[in-house]
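Got a structure for you, written out below as structure tokens; questions coming shortly.
The complex appears here minus one protein chain, its other protein chains still in place.
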Amino acid sequence: MLDMLGIVLMGLGTAFFVAGTVGLLRFPDVYCRLHALTKADGMGLALICLGAACTADAWGEAVRILLIWVFVALSGATAGHLIARHARRAGTPMQEGRQ
Amino acid sequence: MTEMTPAMIHGLAGIAVFGIGLMGALAATDRLRRLVALKLCAVGAGFVLVAAAWRTPPAAPDPVPHALVITGIVVMISAAAVALAIIRRLHSLEAETDE
Amino acid sequence: MSDNLPDPMILVILLPLFGTVAAFVLPRAAPVIGLATLAAMTAAVVALGRAVAQAGAVSLPLAGWGAPLGIELRADGLALAMLALTALIGIAVGFGALGTFARARTSAGDGGQPTSRQRAFFWPLCLLLLTGMNGVYLGADLFNLYVMIEVISLAAVGLTVLGGTVTALRAGLAYMYASLLGALMMLLGVGFIYLQAGRLDFEGLAGVQPTPALSAAFALIFVGLALKAALFPLHFWLPDAHANATAPASALLSALVVKAGLYILLRLAEAGPFPGETLLKLMGILGTGAVIWGGVQALRADRLKLMVAWSTVAQIGLIFIALARGGADGLSDSWRAATLLILAHALAKAAMFLAAGRIKEVIGHDRIREFDRSPVRPTLAQFAFALAAVSLIGLPPSLGFIGKWSLMDGAMRAGNWHWVAVTMIATLLSVAYFSRALTGFLRFDRVRAPVTEHRGWALADAPPFMLALLAIGLGLAAAPILVILEFGQPFGVSP
Partner (left out) sequence: MTEPLLVFDLLLAGVVVAVAALTLLVRDAFAMIVAFVVFGIFVAIAFVRLAAPDVALAEAAIGTGVTGALMLRALAHLRGGSLSGKDPAPLSGPTRATTLGIDGTLAVCVTVALGIAFFGAPQAGPGIEAEVAAALPQSGVAHPVTAVLLNFRSYDTLMEIVVLLAAVIVVWQVDRGLSGASDPLTGEVYQGFARVILPVAVTVGGYLLWIGAAAPGGAFQAGAVLAAVAVLVLLSRLYTPAAAHRHLIRATFVAGTVVFAAVALGVAGAGRTAFEYPPGHAKSLILLIESALTISIAVTLGALFHGREPASPLRKETR
């Protein structure tokens, strides 16, 4: 039962990753792409970690997987912020019509 | 006929990476790129050693080449750091003489 | 040997390492630490020499495991001769460096480092270089040798760029890249050997059957080491690097560092099915190219240090010809000729670079054409240079003569007269290029101002002079040197 749940969660997470990748490829400027990447990947990773934790054999393993999620989320958010900040300071233009 | 094993596949990939690095080391005109090319050579050599350590599961791999590759990685970063320091210093001096 | 002292073999390697650390942590005391370390290291070499003289080849299984699991150190006559050479050159260059870095010279406006900084960094790098060299001589494990040549190459690059000028840095970076590529080729070769043989100690290589993987490994290692030893046409990095370094650094680079690659090739030839006759022939051909190209470039060089650097290229070529001279007999006898040439070249070239440094320091430039216009005469340095040139040209009774004679004698006996002809050409070329400098030293008629004999002799004049005297005098002691080389019978019993 728990295994099934895990697989479903992981499948959902993969869908988010696909969406994020499409956004990365299709969106017009740095800021939009960052938005797609951080949002979708954050959610996707959360779901995949949750799914993997469901299929884990022991409690310790599940805790470790969740820790991975916490750290990746933290560093992903910071990295996204740094890239956006840097792009802004370097004067990377935004796409017309967006603020 | 030799069997297709992960060691064979990744070993051949490693040799290809070494070849790409060799090409870059010979042909690159830019100092930084030549360093990256040499690093590729190092990774290629590492692949061959790790492939030499591989044993068909469930047998555990030979740990000796693993230790050698770790040593090689540390040696390579030392060399890279020295090369980068010289590149930086040269850049400063050349910028001064240009002015 | 007392039971409480560690084996001299490991001391020979670790003493200069401790010296490096001490000289780096206490930069002000670096010269004192450096000289003390050199003295201690020499004592360890002497102790090791006593052991080797008694027991022949000795080995030390580090960590107590023994090959193939652990790493062994091994010393025989050949290793001992190289260790003694290194200690000798280390001491001479050390004293030379005392003089070179003593004066607070104002460096030119090309980014040169202040002398005090050069002195503070020279000693750790020099001792580190000796650590690596000694490790190479005693190493008997291929991967360990790879790590050792990396220790050497980082220290050598550091010494190359010690002057801090743009030209030195450019030459240093080119050297770094060439040396790194050579080392990585060797690393890949080591990978192939492990793939085939499953072990990396020299003893384990002896019984391995030749296969394509092993050939690939030896080809990679040969090219990598030839790049490090600057065998023509892989010498492109050497002239700039050696000509633009400060004098003591050049002396170390030219006398010792290029020999590391040669020495490993010798050891490989001793251990395994390497090199085949074809490879020997190739070595001879490339050596011939080096002799001619290096000679011609030395003739064309406008600066003294550049000329000396090009002469290194030619002399390395000659050493490879010495390896190739036996043809089908392999290295069973040729290694002696090659070793004699290595020793002779190291002594003479260290003397020559130190002397060239002194000449440049006193006259203020090292343009060969204008030597005869200088009113100042650094007599002793010029004399040392001339003596070193005598040994490199190979006039009797110098050590260079013994080496060249041994080369030609073996070539004649093997019926390979073409190598004799090449050696003759090498000799003629070296006479030609060295006489360019020597005539400049001797002519006084073009000086406009009154000639000042010299500005008094300095301590820095002594090391090149001593080394040059040794390069000549050891020719008379060739027989004892050959006896030392035979300790432990490298390459088996002589035919």
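Every chain is named by a letter (A, B and C) in the order it is written, and numbering of its residues begins at 1.
Operating definition for what follows: a contact is a pair of C-beta atoms (placed from the backbone, for glycine too) under 8 Å apart; a residue touches a chain by one contact, two chains touch by 3 or more.
All values derive from a computational prediction rather than experimental measurement.
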| For the full complex, which residue in C:151, C:171, C:184 or C:399 touches the chain that was left out? | C:151
| task | List the residues of chain A that touch the chain left out of this view. | result | 71, 74-75, 77-78, 81-82, 85-86, 89-90
| field | Residue numbers in chain B that touch the chain omitted from display | value | 2-13, 15-24, 26-33, 35-37, 39-40, 42-43, 46-48, 50-57, 59-71, 73-82, 84-89, 91-93, 95-96
| Residue-wise, where is chain C in contact with the chain that is not depicted? | 3-7, 10-11, 14, 17-18, 20-21, 24-25, 60-65, 68-71, 107, 109, 111-114, 117, 121, 124-125, 128, 131, 135, 143-144, 147-148, 150-151, 154-155, 157-158, 161-162, 164, 169, 188, 192, 194-199, 211-213, 215-216, 220
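Heads up, the rule we're going with is that only the chains that are shown with their structure count from here on.
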| task | Specify the contact topology among the chains shown, as one of line, ring, star, complete or other. | result | other
| request: Using mean C-alpha positions as chain centres, tell me how far chain A is from chain C in Å, no decimals. | output: 57
| said: Measuring centre to centre with CA averages, how many angstrom lie between chain A and chain B? | reply: 31
| So how far apart, in whole Å, are chain B and chain C when each is placed at the average of its C-alpha atoms? | 28
| request: Could you tell me which residues belong to chain B and also touch two or more other chains? | output: none
| Interface hub residues of chain A, defined as touching at least two other chains | none
| message | Give the list of chain B residues in touch with chain C in this complex. | response | 18, 22, 25, 31, 34-35, 38, 41-42, 44-45, 48-49, 51-52, 62, 64-65, 68, 71-72, 75, 78-79, 82-83, 86-87, 89-90, 93-94, 96-97
| Which residues, counting only chain C, touch chain B once they are in their complex? | 110-111, 143, 146-147, 150, 153-154, 157-158, 161, 166, 169-170, 172-173, 176-177, 180-181, 184-185, 187-188, 190-192, 194-195, 198
